[in-house]
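A short write-up of the structure that comes next.
A single protein chain has been removed from this complex, and every other one stays in its place.
Order of writing sets the labels: A, B and C. Residues in every chain begin at 1.
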Amino acid sequence: MQFTQEHDEIRRTLRAIIDRDINPHVEQWEEDGIFPAHEVFKKLGSAGLLGINKPVEFGGMGLDYSYAMVMAEELGHIHCGSVPMAIGVQTDMATPALARYGSDELRREFLTPSIAGDFVACLGVSEVGAGSDVASLKTTARRVGGDYVINGGKMWTTNGTQADWMCLLANTGEGPVHKNKSLICLPMKTTGVQVVKKLDKLGMRSSDTAQIFFDEVKVPVTHLIGQEGMGFVYQMQQFQEERLWGAISAVVGMERLIDETAEYTRERKVFGRPLLDNQIIHFKLAEFRTEVELVRSLCYRACEEYLDGKDVVMLASMAKLKAGRMLRLVTDGCLQYWGGAGYLWENPISRAFRDSRLASIGGGADEVMLQIISKGMGTSPRSRA
Amino acid sequence: MQFTQEHDEIRRTLRAIIDRDINPHVEQWEEDGIFPAHEVFKKLGSAGLLGINKPVEFGGMGLDYSYAMVMAEELGHIHCGSVPMAIGVQTDMATPALARYGSDELRREFLTPSIAGDFVACLGVSEVGAGSDVASLKTTARRVGGDYVINGGKMWTTNGTQADWMCLLANTGEGPVHKNKSLICLPMKTTGVQVVKKLDKLGMRSSDTAQIFFDEVKVPVTHLIGQEGMGFVYQMQQFQEERLWGAISAVVGMERLIDETAEYTRERKVFGRPLLDNQIIHFKLAEFRTEVELVRSLCYRACEEYLDGKDVVMLASMAKLKAGRMLRLVTDGCLQYWGGAGYLWENPISRAFRDSRLASIGGGADEVMLQIISKGMGTSPRSRA
Amino acid sequence: MKLTPEHEALRQTWKTLIDREINPYVDEWEKEGQFPAHELFKKMGDAGLLGVDKPVEFGGSGLDFSYAMVCSESLGLVNGGSVPMGTGVQISMATPALARYGSDELRKEFLAPSISGDFVACLGVSETGAGSDVASIKTHARRVGSDWVINGGKMWTTNGAQADWMCLLANTGDGQAHKNKSLIVVPMKTPGISIVKKLNKLGMRASDTVQTFFDEVKVPVRHTIGQPGQGFIYQMQQFQEERLWAGAGTLMGCDRIINATIDYTRERQVFGKPLLDNQVVHFRLAELKSEVEALRSLVYRACEEYLAGKDVTMLASMAKLKAGRLRREVNDACLQYWGGAGYLWDSPVARAYRDGRLASIGGGADEVMLQIIAKLMGNMPRLGNR
Partner (left out) sequence: MKLTPEHEALRQTWKTLIDREINPYVDEWEKEGQFPAHELFKKMGDAGLLGVDKPVEFGGSGLDFSYAMVCSESLGLVNGGSVPMGTGVQISMATPALARYGSDELRKEFLAPSISGDFVACLGVSETGAGSDVASIKTHARRVGSDWVINGGKMWTTNGAQADWMCLLANTGDGQAHKNKSLIVVPMKTPGISIVKKLNKLGMRASDTVQTFFDEVKVPVRHTIGQPGQGFIYQMQQFQEERLWAGAGTLMGCDRIINATIDYTRERQVFGKPLLDNQVVHFRLAELKSEVEALRSLVYRACEEYLAGKDVTMLASMAKLKAGRLRREVNDACLQYWGGAGYLWDSPVARAYRDGRLASIGGGADEVMLQIIAKLMGNMPRLGNR
């Protein structure tokens, strides 16, 4: 993976916004339990960072995926997990299908403002009864004249209380579960859309995660993304970007924690010498750093193959799996060396510990990744039945 | 668990035999690929160590299980895994059912000489197609007049080439797989018993592990242990002792390796100071020692409950599981600190590495233990179906 | 350690009290940032639960330490780590030395009401600069007439905001770090004591942990526990019980989370079958349960030897080490199977995850235990080489 001037340029631009407009406010946002998505996204949008690999006609930069990946990586400099996650939803989880399959009209209406940072997007896939098991979701959108009438509900919706529109996955027909779903652009202001509550979570405290209900919600059928019945397929593709994003966005954060832990333990004296001088500590940090480079390499390689037009389902799932595992090990391991100080609420390491626990659960749990990989290896019973 | 003078006495007696009659010959036996079981067992038998918890009428000491456990623990002082394993087969795997359910006549014929050390016993349960899955074994013993006529074969039989008799598990009827089996005392000299080959193994090199075939082998029905059809049940009980034995017999060996590694690394200088001074090493040894004490405590507790007449299937399986896992970690971890020297064939640590890999496989693999424990917890699907 | 019907009865008493007086209120206490120690301890005291192994003449039951172990183990039934920790301080961290070495007068004044639940106790050992490294504490008490005049500060003090008295470790002389310390009973109302702030922690959010400062704080010299200069030794003994307590306290806490996870995954349907039917799930739970039983065996064995008068520093340290590691492993592994539901703030497993993380840090970090064990194994390098 060879990086160009343009890649570095993106890193610099994003980094400047992070240092100036994001990190100084994280503490407050964490306390508020929400961050001002519109305000932050507008800044990112104005800098062109919300449409790096999106079509130019809709305000994107039209660059290849490697540039989007570089942005995801750089997001690790943000001092919490919530804001990067929200940005990831906007750029890599709720919009790829729209950008790829949406009609020009639909893209003008929803994609352009999302790239500009005027709209906040959210993704409506998970439900109370269907997290890992997407195929079994229950929300329906039945056709009535020129409208879809939507009923049901979504769970774990990031950006849910602030979003202007949702990329909704719903059942639009009977038939087999993999062929009866569609992706629909749903304006959140539509009557019948009810944000039930903001969920109180272990971590990701400045991210607003909502539960949402739909009661006879009407949207014109023109809001359909691509073809009816292709929703499941589109979403699976969209998941690929989401997983790669999830993996690469973890790398710099881990690196930062490792460095901060080295710093802290270098200053901290116990039994008269720097904590860091304990071999158990500097070796452990070396081991962590090694694992981080493994995750990074895996992402870079997946990106290269993705650019070569290869199917990277396997590599992306492996990267997501390993990133989730490592985030838990690295945050838990580093916190240990901060001792009591690391256990204090505002300490960055304790926030990272809370936030990163989500990585092995959200966007397809570790076990889902293992299932996908087993399938790809042709070793899971289902795959041979 | 409070130990008495008698316990220590047994430790002393066994330890003397190990130091005088066993350890000096281990190297040679390992090279020969076999050890003289009759010779060694005679010495143990004469000291009364082969019948510690066996009935006095047949030459045993009639002591409770805690004394047998102390002996198993002490066997860890032997510088290889093969000899302890062979002794374990004699005392805790092939003879418990006979001692508990055998007729006086049968016990006089087979138990007494096995306790005296004149007979070497082996256990005939595993088959090529039935290792973990005992119920599915294929060997049959059909009744013909006053005889059983045995056909089939056994695999992984420890002591197989030297044994005088086998405690054989065979199908003696049709019916359900848990009710159609019986345990039978089978003299190995009987015509039709054919020891096909001594297996060449990764470790346990001084133990003779055989594959055995039975072709129309006749033994009188009086050789039946207890009741016909109860074989599976008896064997499950016998497994309980086998597993507890497997766990406790691992403890001292691990302790010894940890101490020897401390010794070696204390002497060995690298970059001008003792290897042991590396925190990564003395902390790792501390962690290992902690895990060893956990295994030991679990065995002691299981023994106490066993003596109280409680069912210890769960604790025994947990002990076997954890012992197998720890043996692998401890031998692998210690070998690391011996460096190249540890990789040399005759090095005790490299032998331990080869030998101990069997612990997670033999006598019920880790996964079988997990299945038993899941069943006991009422969490495995089968157990709820 | 043989569990008698008496042990069983004690466990039952705890269970009843926990079901009735604690678990229904824990969520509320977590929100408020502390549990009402006086109110709750009084209930425990009335039930005779705060002094099982304390002398009868001061209101205790005079039973052996195994009963204290049962208290710790039973507290694992509480849905959260704060109450067990606070109660542990009261029963086995701040009071053992006083009960063993305190003068009758001192015990009448402070131990008796702590056993009856009228007083809340806290322990003053850790300082900002000296967590693991107790010998290097800076707080000192100089003798002025018949008083100690105390200056300095303590950190990470559990129960600190509500405590009536502190079992304080302070330097009362210059000499050698292991011989110049004393344990002193300090009433928290004494002028000069200021509680700087209640610490905002990752977990244990129903427990009041504070930082305290001492500015010319006067307490009578007769408040010294046992011999002046013996404080370090006493505290080391006190640590032994604290570590055994921590080991025992982990057992039912882990059982509780494992069982809750079994129930949850049995109900939860994914891909058309109970989550629990996944072999990775029930095998993992079996593995964790095995580890819990191994720890339980170690704790019981250590307790037995302790009762037999043996030195159990090694076994107690091993129990503490393993307890910390295992808690983290169990909570992390179980949370995984709860998925998003487990990530919700008030889910029992999320709370256990936050609270349990302290286990490898508080009361002597894992690395301190490793050091003790390595030392007892005779493997620690000469200081120059560390």
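Throughout what follows, a contact is a pair of C-beta atoms (placed from the backbone, for glycine too) under 8 Å apart; a residue touches a chain by one contact, two chains touch by 3 or more.
Keep in mind that this is a model prediction, so the values were computed, not measured.
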item: Residue of B:Asp21, B:Glu305 or B:Asp332 in touch with the missing chain, whole complex considered; value: B:Asp332
item: Options B:Ala16, B:Val56, B:Val144 or B:Leu202, residue touching the unrepresented chain; value: B:Leu202
item: Residues in chain B touching the chain absent from view; value: 126, 129, 131-133, 136, 155-156, 199-203, 270-271, 273, 278, 280, 328, 332, 335-336, 339-340, 342-347, 350, 353-354, 357-358, 360-362, 365-367, 370
item: Contact set of chain A toward the excluded chain (per top definition); value: 1-2, 262, 266, 273-274, 276-277, 279, 282-283, 285-287, 289-291, 293-295, 297-298, 300-302, 304, 314-315, 318-319, 321-322, 367, 370-371, 373-374, 377, 379-381
item: Chain not shown, touching residues in chain C; value: 278-280, 283, 384-386
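We adopt the following convention: only the chains that are shown with their structure count from here on.
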item: Whole-Å separation of chain centres (CA-atom averages), chain A against chain C; value: 40
item: CA centroid of chain A to CA centroid of chain B, Å; value: 53
item: Sites on chain C at which at least two other chains make contact; value: 367, 370, 386
item: Interface hub residues of chain A, defined as touching at least two other chains; value: 278, 280
